[in-house]
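In this view, the complex is presented without one of its protein chains, the others remaining in place.
== chain A ==
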Amino acid sequence: MSKATKDRAAQAKRIVAEQKARERRRVVTLWTSVAVVAVLVIAGLVGWGIFAGQEKDNAGSVTTPPTAVDGGTAFARGEGPVTIDIYEDFMCPICHEFEDAAGPTITQLVDAKKVTVNYHPIAILDRYSTTEYSTRAAGAAAAAAQGGKFYEYHETLFANQPEEGSAGLDNAKLIELGKGVGLTSQTFADAVNNKTYTGWATKVTDTASGSGVTGTPTVLVAGKKLDNPSAQALTAAVEAAAA
């Protein structure tokens, strides 16, 4: 064989090898792409499925406190014509500040029979404690409402608000705080220990999110959201709604 023929043969071989490699790459790219899409679709469906399961489990464990109003999502205080809705999380420091700043004004409005306050204890800050304190505290508040002491208990929970990132208050402490406001019954202690109303707290949170509550505190006067909840804004809105 001449040198030229040998070169041609080698070149032909190389071209065939390159074509084979290209073909292989094409097939690999096709099937890996199919695999990637399949993995992502399955992952998304798994997430949806797990979440749907969690929602279903929770729906099965909801015990709505009999004294709850507004579709079983809130506890009412006062009997005035103007409705104030307050969405609060017991782990939320700004809710605590709002309570300190506007609490006396709200009490005056309630005493003057100008307003009915619906307190919605929701739990959106479970990630701020290691023990889902938001949910447990909201559940305990529901138990306090059954003992007729929602407002007193709500105040003591804010006064004893745990630090963000801590373990929150344990159930024993929640029960002890209840005793401090006159909730001495075994029923209250059992409801806290057995987490009777935590499923309800999750449902109330879900209902609130569905109606556009994306943070706490959210304060509505006669159904209208206050942009910057403060004592003055609250008074002004109540007067406007009553007029």
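Heads up, the rule we're going with is that contacts are C-beta pairs under 8 Å (C-beta built on N, C-alpha and C of every residue); 3 or more make two chains touch, one makes a residue touch a chain; residues count from 1.
The rule is simple: contacts and distances are computed from a predicted model.
For the chain of the complex excluded from view, the name given in UniProt is "Methylamine utilisation protein MauE domain-containing protein" [choices: "C-type cytochrome", "Glycolate oxidase iron-sulfur subunit", "Methylamine utilisation protein MauE domain-containing protein" or "Urea ABC transporter substrate-binding protein"]. When the whole complex is considered, the residue among A:Ala9, A:Ala35 or A:Ala59 that touches the unshown chain is A:Ala35. With the whole complex as reference, residues 21, 24-25, 28-29, 32-33, 35-37, 39-40, 42-48, 50-52, 54-55, 92-94, 124, 126-127, 202, 205-206, 209-210, 212, 214-216, 228-229 of chain A touch the missing chain.
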